[in-house]
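In this view, the complex is presented without one of its protein chains, the others remaining in place.
And then chain A:
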Amino acid sequence: MSAALYKQMMRVNLKGFLNYAFGSAFYIFLMFWLYPGIAKNTEALDDIVATMPEGVGRAFSLNGFDSAEAFISGEYYGLILVLILAIVSVQLSTQLMARMIDRGSMAYLLSTPTTRVRIALTQACVLVSGLLLILGATTLAGFAGKAWLLGDRYAFDGGRFVLLNAAAFLMFFAVAGIAFLVSAASSDEKRALGLSGAIVFGFYSLDLLGKLGDGIAWMRGLSIFSLYRPGDIVGGEAFPRARLRAARGDRVSLLRGRHTGIQTEGSAALIRSSPAPSAARNCTKRAA
């Protein structure tokens, strides 16, 4: 890693990171602010959800409204945060490699005594730092929101909330890794952006579609996002070990799907472990 490059890249991108971090923190505040109103009508809301087709509730992560983190895991971690982080992963990884190659500023970096691998590693560190920053701000905002807006009147499990953020981080560590690999392998900014965007949002759509209908549930198996289940964490399914293993890049693990309120009962889900962390390593090799 090159300290000078890391420092400079963080400086250039800090404003963007802070914008997303602030936006995410603000949104989570908003959720906490809304929650007391929702908590009053938990039963009525649960009834409404129960009248919807099962797939819809699954797809839009309606995880129940009986605790603050269940509400947040559904409404924020299940949808909006995923979109925000997907955009950050695709955009930032394209900016850090393909754009610099395309525009020619990479030539300046390579003209200094710094190897290609070191430059790619440094840029990858910037990407991971950005994700950490955004999720760190989100986590802190969650605890602050709990302290200021909820107090002791409403149920909130801090440990699970942290796990929720950790899962989101690991998930997007993998997603950003794929986007970074694409970015490092292309010399054209637009192509890198298009390709990594298509992969990431393609994954997202496959997961969403798979959740909507039981007949096409297999689609989820193709998507890395099927590994990300904020509902499971708040539902007390702990932190699925497979997910951790997946983040480490293990091969394939077969998990039995369990009833969690949003999962279909007894459906066996073949979960492919993500190739992404190793992809992140590979991309530096590719660049070499």
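Assume contacts are C-beta pairs under 8 Å (C-beta built on N, C-alpha and C of every residue); 3 or more make two chains touch, one makes a residue touch a chain; residues count from 1.
Going forward, contacts and distances are computed from a predicted model.
> From the list "3-oxoadipate CoA-transferase", "Bacterial inner-membrane translocator", "ATP-binding cassette domain-containing protein" or "NADH-quinone oxidoreductase subunit NuoE", give the UniProt name belonging to the chain omitted from this structure.
The correct option from "3-oxoadipate CoA-transferase", "Bacterial inner-membrane translocator", "ATP-binding cassette domain-containing protein" or "NADH-quinone oxidoreductase subunit NuoE" is "ATP-binding cassette domain-containing protein", the UniProt name of the unshown chain.
> Which listed residue (A:Gln8, A:Thr42, A:Gln91 or A:Ser129) would be found touching the missing chain in the intact complex?
Within the whole complex, the residue contacting the unshown chain is A:Gln8.
> In the complete assembly, which of A:Gly37, A:Gly104 or A:Gly159 touches the absent chain?
Looking across A:Gly37, A:Gly104 or A:Gly159, the contact with the absent chain belongs to A:Gly104.
> Extract the touching residues of chain A with respect to the undisplayed chain.
Touching the missing chain: residues 2-5, 7-8, 12, 100, 103-105, 107-116, 118.
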